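Missing here is one protein chain; the remaining ones are kept as they sit in the complex.
Entry: chain A
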């Protein structure tokens, strides 16, 4: 099955760093980056297919549409069988972490910067889910 990775983050340096890490791993084949939740939503809506596995690495604070709003929107058309969201935020706020835990689609919460161990967690989690 085709695996597609979305990086949704308004911080370009963060995107660059995340990209560098992801490219080291063969697991993440196709990587798309979006500078806002709104752009990511638009693309996902258009191309969404149940035949593809979507890994979405999602920032919380973004100017047009933040991570929470993005999650609220995609709930309507994605399934939790093929869509796995991992929050990646500079926040270490308990409120944010607890909020993420209560959303079905969210499979993990990482504090920035992204580390290799986070990527391992993502792979393991997805293997369990599939």
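Just so we're on the same page, a contact is a pair of C-beta atoms (placed from the backbone, for glycine too) under 8 Å apart; a residue touches a chain by one contact, two chains touch by 3 or more; residues count from 1.
As a convention for this text, contacts and distances are computed from a predicted model.
Among the names given as "Xylose transport system permease protein XylH", "PAS domain S-box protein", "4Fe-4S dicluster domain-containing protein" or "Lactate utilization protein B", UniProt records the absent chain under the name "PAS domain S-box protein".
In the complete complex, the residue from A:14, A:33 or A:83 that touches the missing chain is A:14.
Touching residues on chain A toward the chain that is not drawn are 11, 13-14, 17, 20, 24, 61, 90-93, 111-115.
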